[in-house]
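Since the structure comes first, as structure tokens, the remarks are kept for the end.
What you see is the complex with one protein chain gone and the rest in place.
Each chain carries a letter (A and B) given by its place in the written order, and its residues are counted from 1.
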Amino acid sequence: MAAKRLNMRKRYEALTRGMGWETTHQPMDKVFPYDTYEGIKIKDWDKWEDPFRLAVDSYWKYQAEKDKKLYAIMDSFAQNNGQLNLSDARYINAMKLFIQGVTPLEYGAHRHYAHLGRHFRGEGARVACQMQSIDELRHAQTQIHTLSHYNKHFNGMHDPWHMSDRVWYLSVPKSYFEDAMTGGPFEFITSVSFAFEYVLTNLLFVPFMSGAAFNGDQATVTFGFSAQSDESRHMTLGLEIIKFMVEQHEDNLPIVQRFIDKHFWRAYRVLGLVAMMQDYMLPNSPMSWKAAWDIYFTENCSALFDDLGRYGLRMPKYHEVATAEAEHLSHQVWATFYNYGHAAAFHTWMPDVKKMDWLSEKYPNTFDEYYRPRFETFREMEAAGERHYINGLPQLCQVCQIPMVFTDVLNDPTMVSRRVSIHNNSKYHTCGDGCRDIFEFEPEKYIQAWLPVHQIYQGNCGGSEVSEVLDWYNFQPEDGGEYVGSADHQRWQEWKGTAESVSDDRTQAHAS
Amino acid sequence: MAINALKDYVDNDRDAVENFHGNQVVYIDWDKHRLFSGALAFPLPPSMPFAALVDELIPSVWGSHPLFKAIDWGDVEWILDDAPFSPDRAASLVENGIGHKSLLRFVTPGDNGIAGSGS
Partner (left out) sequence: MSTVFLILQDNEDARPIIEAIDQDNEGVVIQYQPGMVRIEAEGKLTVNRDTVSELVGRDWDVQEVHLNMVSLSGNVEEEDEYFKLTRS
């Protein structure tokens, strides 16, 4: 009789345990220089438990299977000109933002999990990070492959890496990730595996991807869900690392809570982009940002933190602000991009009558009171041939780097929320308590922020004229601005053989 | 608190006023008029007279707001860095106390934006 196969736990232990050793030529602290300075104390790395026990042989087998399925769908999407089955070409603009803003983060995650895969002292944690590093590379690659099909037919997707390094609005996701990467390994893994992946990325990869399917994008929903199938493992890693840290030493609890507070807020601010994708860039939305927030944050995270309460952890600071903002966020972010549409590498537009009515229905407490009057004014200005763009550059938050546009939703939603901190006699402006606290805990870090607007004024971005800066971003003339009348729009009309209902809709809006 | 880092940390203020080629950054906002989504940033000479800011700079940017023409500048209230402020039109920004990264807001009493919506 053949030897009995080891069970799953034993197989995984065989893979991850006993492969490390106490170094003798160099002290352990020199070999692993990064995993102690944050103050996190680990007494016994062997207590690390991987809830997912995917050994290398099954890892490759299943990942290969996932890729095979995904590439079959991508190929058939391309061969059948799947873009023609989209609900509307406006949708593609969400994908432009995706490849410019999200895909570079996947690649950043790949690099940094590789770093963690070298620098944690415990072998179990190292193996988990190495696998995640490979996953993240797969995500970046599958996203590039899927979206390359759209790049053949639509503008704005031609140079995402260059743009990610330079463009004002892409400094928002980039600076969040770099903030995490320039922390120690425990801060990074709390940030990305827990605050971002466990607590928040469902909002991007579940309701938004479901929305992509609803709008006819089979290719994107497939890469989204394929990536997310890895994400479930990552989320579980995030939960494990949190529990592991607080179980290892009582001194770890306040540090872990601070990491959670900080990175929940940093990651949440980035998700403002997703809120706008969900409500405005999906031509037909099966679910609003607010509804998605209620399910994937409020419900899910209350359950999660009820569970974590036994370790002494509580909900992230200012989560109630984020929840109150859920009724405003997408509108404020979309209005901002509409204002600066001439300086973005995707198109913006005003919602049509049907969409505005949907927004009124989904946002009964806010849309008609605060946003409809603004959007109707924009439409009137557009009809009069004066499509509104701001002739100036925005003040940015020193921490999240988003223009200072968020309002004080808990007290007066018409007033901008602002905080100012003084450090070495200089002023630093932040968009609210969340970013202010982050700044004030480590001002030395954030005073170095590369704020795109200030960099332009310092002469570091190709010139002082907007057109020179856009050249430096490598924007092409048809990459941004108003959707109506754009090259993308015209091409779509030619394909569909319609003169488009936008103008009809506009006429109705003004007649009513 | 001092930053927790492996090595000595260099205090590097990337936006020190010296980096702006003689200008200082001033933020300006029109309260409750979110047709302009937030405050704007301008690199301005510290010697610029306040009058030039009101008569030239502000109209060149906010002039496209449908309610801008109706502003009665005699009624306008100014807020500088969160405190009420009475500007001297003839004096320079610096003489008016408007420094690097100051936030200057103007408020139009009775006008709370389009249909009172804060836009």
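Points to keep in mind about this one:
We take it that a contact is a pair of C-beta atoms (placed from the backbone, for glycine too) under 8 Å apart; a residue touches a chain by one contact, two chains touch by 3 or more.
Since this is a predicted model, take the numbers as computed values, not measurements.
Shown chains touched by the hidden one, complex as a whole: A.
For the options A:29, A:299, A:386 or A:412, the residue in contact with the chain missing from this view is A:299. Of the candidate positions A:15, A:54 or A:195, contact with the unshown chain belongs to A:54.
When the whole complex is considered, the residue among A:28, A:114, A:213 or A:381 that touches the unshown chain is A:213. The omitted chain makes contact with just one of the residues A:40, A:92 or A:235: A:235.
Remark: the residues of chain A touching the chain excluded from display are 7-9, 51-54, 58, 62, 65-66, 69, 202, 205-206, 209-214, 221, 225, 228-229, 231-233, 235-236, 239, 286-287, 299-300, 302-304, 306-307.
Methods note: only the chains that are shown with their structure count from here on.
A straight line joining the Cα centres of chain A and chain B is 31 Å long. Across the interface of their complex, chain B is touched by residues 33-34, 37-39, 332, 335-336, 339, 369-374, 377-378, 381, 386, 388, 390-396, 403-405, 407, 413-416, 418, 420, 424, 426-429, 441-442, 444-445, 447-451, 453-454, 457-459 of chain A.
Contacts from chain B toward chain A in the complex involve residues 1-6, 9, 11-16, 19-21, 23, 25, 27, 29, 31-32, 34-43, 60-61, 64, 66, 81-82, 99-103, 112-115, 117-119.
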